[in-house]
Every structure is written in structure tokens, then in C-alpha cells.
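Note that one protein chain of the assembly has been removed; the remaining protein chains are unaltered in position.
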Amino acid sequence: MWRYVARKLLAAIPVLLGAALLAFMILHLSPGDPARLIAGENAFEEDVENIRRKLGLDQPFAVQYLRFVASSAKGEFGRSIRTGRLVRDDVGARFPNTIELAVASLILAVILGVAAGIVAAVRPNTAYDYGATFAALAGISTPTFWLGLLLMLLFSYHLGWLPASGRAGPPWTIDGLRSILMPAIALGTPSAAIIARLTRSSLLDVLRQDYVRTARAKGLIERIVIGHHALRNALIPVVTVVGLRLGALLGGAVITEQVFSWPGIGTLIVTAISSRDYPMVQGTMMIVALVFVLVNLGVDLLYALVDPRIKYE
Amino acid sequence: MSNAARPVPLAMLAGSTRPGGSAFLRRLFRRRIVIIGVVLVAAFFAISISAPVLAPQGYDEQELERRLKPPSPGFLLGTDMLGRDVLARIIWGARVSLMVGFLAMFLGLVFGSVLGLLSGMYAGGTDRAIMGFMDILLAFPGILLALAVVAALGPGLYQVMIAVGINQIPAFARLVRGSVLSVRKNEYIEAARAVGASDLRLMVRHITPNVLAPVIVLASLDVGTAILASAGLSFLGLGAQPPIPDWGGMINQGRAFLRTAWWVGVFPGLAIMLTVLGFNLIGDGLRDALDPRLRQA
Partner (left out) sequence: MARRHCAVALGLAVILLLGGNVATSAPAGQEIVIGNEADVTVFDPLRIQEAPTSFVADMIYDPLVRRTLDGKIGPALAERWKTSPDRRTWTFSLRKGVKFHDGSDFDASVVEWHLKRVLDPKEGSGFRRQFMVIEKITIVDSHTIALTLTEPNVAFLEFVLLTNAGYIPSRRAYETLGAEFPFKPIGTGPYRWSQWIQGQRVVLERNPNYWGAAPKTDRIVIRPVLDVNTGVIELETGGLHFILRASREDLDRLSKDSRFKVHRVPTYRIRFISLNPMRPPFDDIKVRQAINHALNVPQIVNALAGGMAIPVDTTLPVESKLHPKQGSYAVYAHNVERARSLLTEAGWRPGAGGIRQKGDRTLQFVLHSPNGRYFADKEISEVICNRVRAVGMECRVKVMEWAAFLAEVRAGKFDAAFLGWNQSSGEPSLFLDPMAATGGRANYTSLTDPALDQILREGLIAFSEGRRMLLYNRAVDIINKHAWYVPISNEFKVAVTTSRLEGYVHSPARNDFTTMYLK
């Protein structure tokens, strides 16, 4: 197994370098001068020139990229043009918040999604099934930012139950929990819908298997059949999707973070792109890609754990 | 984009056999909610085609004296901050959304399928290079790649289409590659090879028909995904150039008025939701109808 992990990690290196290179190329093709953006529209051109030199932006692209790679190898991922801090430090300060939000939204999504999926699968092709299917598809179809705005309007403005934005503290404090609830709902809704659909089809599949029929034939109560025998196997593909969703949500919470002013890497990278903070964008992309690869690897291993038929060589 | 979601691992569809015409349609429409999907999508198509007749006004008829008026018989969905009819803009906006959704999907479909076919046909270096590039694209969270692409190209409808379309490429490429690999193992391909069929001929004659079904499912789900993704970009202020009405941009402009003129931002959101729901209902139904394992369900 460890050889499998090592091989996967080695294979990830070109992907990470490629991701950083792609980000680097796209950004350098974008019109806009980071030195000018730092100095402001009021600054004199000679000062902007000075800043450019100081930041090494006057160097050839290849030099800039190699410098970045060298810095990444040291684990620093370059230095932000805009703040002058190490990208590692800025991402380190914010990534935990994004992870927190992604995990919270997935917990909500799993609870809601699995429940809805079971309801639909136990009574296939009934009103329950259609209702759950319809709700799930509506969930996938709703723009998260729009949902976020409506939630904010309802729970903050009209009812005054939850704070409208920001992170008030860690989620095990009351204030922190209150502040994470709305963004987690907005972000988790599409995931809940996906998990519900998957649970349904996977459970239907399992329920037709022989061993379930046997269990039923033995006269076991339906609840035990489903709860004990079927669900465990049906949830194996769900685990995979939850893992994949986690990977996607870690970098994909950009708009939700923006709507709720959540201090994660989404808000960080939006600012970095608009201020043409090349190292910050490359570094964040690389770190996000790295975490994505690690999460996927973790999912693979977890999969082997739940399903003994799979072995990694 | 957090919405850029594909409900079920589509790989499981790869290699499913070609559906037989009418039996397939029967299976498809046996689920009533598919019909709702078809109705929704058809309705939005009809709306976008007949916009010049249907819309009570043009999409840029400003009248500052009547800005932010609530829904009334004169303006069924109210007016926006420039005094334009929200209903008219939603109707004209249907064209924009459908166009972006379809063109972005086509971009992903065409490039993804070609890359997937090549990758599946030619194992080795070509395969590794293409799939390596796909891995890089996948490692980028979709919205971030789109943001970067729009930063490079500037805001605008076509730019958004390209940005969103690029995001769709890897899914198609992987799906097609998987299908090709599983079809290639079949004996009739070996036989065709043995009698000297060229690669091109193989692809066109034997492989394409076999990968068609899962690609159609992915494509139908993808239109919805693309519409949502482009709405997200518009919401961040990177969408169509004014005065073109695009729903995500309308929500963006409307959020400043949520408490004073909710209709500006709420109705375009509903329009997005219903359109995407339509495509998802169809895609979901197609998948169930095509998946042999779920046929009895």
C-alpha cells in the first residue's frame, strides 16, 4: 500500500508544477500591471518603475517562474507582490477556515442527502421518491450565491437569528457555530442533492442483490435489512463522492466565501487575481491542487478500508 | 464552481449499449418528472425564440423616472434601477443563458471528445500527455480557472463561454476515453482491425456510436452546469457587457436592492433555477433510462 501512496504522490508533482505554470501563463497574459496596481493610479510612473524593479517584475518570465518553483520547493510558495508576505503564511492563515466551511457543509450535506436518498429508495417510484428526486434536483439547480442572499435576507435581516457575514470564531463556540451555519447551508445544498441522488441509486442497486433478498426471505424486518445490511454497502460509492466533493469544495467555495465575507482562500484568491498578484495566485493554486490530490488519495485508501475486495499494489 | 456538479460518476455509464429507439423513449418518459424537465426546457426555448414578440419591451428601455417600481399590471415583475422592465429583461435574458449554456457545453464536448478519443485510441505517450493535461485542469477548482481565464480575456459573453467551456473539457475527455477503452476490448474491433480498417474509420464507424449515449447524458446535465457556472461569473461582475441582459448579472445588480426592491434580484434567480432544473431533470431521466442496472427500478 505504501508503494501505491508513494507512486501516487510522485505522479502528483508534474500535475502541481503544471497547475502553477498554467496559472502563471494565464495571469501573465492578462492585461494589468501589478506594480501599478500596488502604487495606485495616483503614483508617478518612475515610482512604479522602482516598485517593479524591487519586486523582480522586470525579470524575464522564465526567471520569475523558476524563482517561484525554487521557493515552492522550500515550502514557501513565493512571496505575495501585494503584501510582501510569504504565500505559505497567508494561505496558512486562511486555509483552515475554508476547510472548516467545506467540512461543515459536507456534514450537513451527508445528513440531509443520505436521509433523502433512503426515503426515495425505500419507496421507489412513489410520491416520496419523486418528491425527494425533485427536491434534490432543485437543490443542484439553485445558484449558491442567490440562495446565500435569500438565506441572509431571511435569517439575518428579517428574523435576526444569524449573523450576516464573517467568521465569529471556531465552530465549537456558539458564535462560531452561528456564523458558519448559513454559508454551510448555501455551500452544502448542491452536495446534499448529489449525495441524495447517489444514495438512492446505490441503495436500489444493493436492494436487488442476492444477500438482501436472502435477508428478506429470512423474514428480517425491513428496517434492519436496510439499516444493517444494505446501507453499509450502498454507502461505499457515497464515501467516494463525499471525498471528491471535499476536494472540489476546498477550492470551489469562492462565491460563497465572497457572499458571506468568509475569510478563506476563496476571498484571498479573488483579490489575488484582480490585483495580478502572480505568486499568490500560483502558490494558492499549487496548494489547492496539492490538497486536492491528497484528498483524492485519502478517498482511495478509505475506499479500500470499507471495501475489502479492493487492494492497492 | 461549487455547483459544477455531476450527480453520479458517469464512468459507470461508459460502455453501456446503444438504446433501442422507442423502448428507450418509453423508459425515459415513464418517469413523469422527466416530462416536467422537457416542458421547462421547451418553455425556455420558446421564450427565447419568441422574445421579440413576447417581451413587453426591449431589454434596454430605460426610464429613470420609473426606476425600482414594484410588480404591477404595467410591469409584471417590476422595474430595475434604470427603470427597465424586469420581465422583459428576463425574457431576453433566456436567449443569453441558453446560448452560453449550449455553446460552453459544445466547446467542452467537442474538445473533450476529440481529446478523449485520441487518448483512448493511442495508448502511451499521447494518452499520458492528454490525460496529464486533463489532470492539471481538474486540479484547478473550476471557478478559479474560469476567473483566471476571464481576467486574461476580459469580461463578456464569449469570454465567459470559453472560460466555462474549458472547465467542461476534462469530464468529456475522461468519459470518452473510458468508453473507447472498453469498446476497444470488444472482438468486433479486433476483427475490424484485422481486416485493415484505419484508425479514423474505426473511430467513426465503431467507437463513436458506442460512446454516444453516455456523452448525451453528460451533455444534457452539462448545459445546466454551464448555465450555473456562467451565472456565477456574471455574479462576480465578469459576465455579459451591458446592456445585454444576463441573469447572473441581474442578480448581481439586484443584490444592492434586496431589502428595498427584492424583485430585481429574486426573479432572475428563479429563472436560472427553473432552466437548470429542466436540464437536470432531463439528464437525470436519460441516465436512469440508459443505465441497464436501474431498468427494473
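All chains are identified by letter, namely A and B, in their written order; residue positions are counted from 1 within each chain.
Note that in this section a residue touches a chain if its C-beta (ideal position, glycine included) is under 8 Å from a C-beta of that chain, and two chains touch if they have at least 3 such contacts.
Predicted model only: the values in this text are computed from it and were never measured.
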Options A:I26, A:I51, A:V238 or A:V281, residue touching the unrepresented chain: A:I51
Give the residue, chosen from B:A88, B:L258 or B:L290, that touches the chain omitted from the document. B:L258
Among A:S202, A:N233, A:Q258 or A:N296, which one touches the chain that has been omitted from the display? A:Q258
Of B:S50, B:S72, B:S198 or B:Q241, which residue touches the hidden chain? B:Q241
Could I get the residues of chain B that touch the absent chain, sorted low to high? 60, 62, 64, 67-68, 81-82, 150-151, 154-155, 237-238, 241-243, 253, 255-261
Contact set of chain A toward the excluded chain (per top definition): 30-33, 36-48, 50-51, 53-55, 82-85, 90, 93-94, 97, 149, 152-153, 156-157, 160, 163-167, 258-264, 267-268, 271, 274-276
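What we mean here is this: only the chains that are shown with their structure count from here on.
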Per the C-alpha centroid definition, the whole-Å distance linking chain A and chain B comes out as 21
Please output the residues of chain B touching chain A within their complex, sorted ascending. 1-9, 31-33, 36, 132-133, 135-136, 139-144, 147-149, 151-152, 154, 224, 228, 231-232, 235-236, 248, 251, 255, 258-259, 262, 265-266, 269, 272-274, 276-277, 280-281, 284, 288, 291, 293-294, 296-297
State the interface residues of chain A toward chain B in the complex, per the touch definition above. 14-16, 18-19, 22-23, 26-27, 29-32, 124-125, 130, 133-134, 137-138, 140-146, 149-150, 153, 157, 187, 190-191, 193-194, 197-198, 201, 204-205, 208, 237, 240-241, 245, 248-256, 258, 269-270, 273-274, 276, 281, 285, 288-289, 292-293
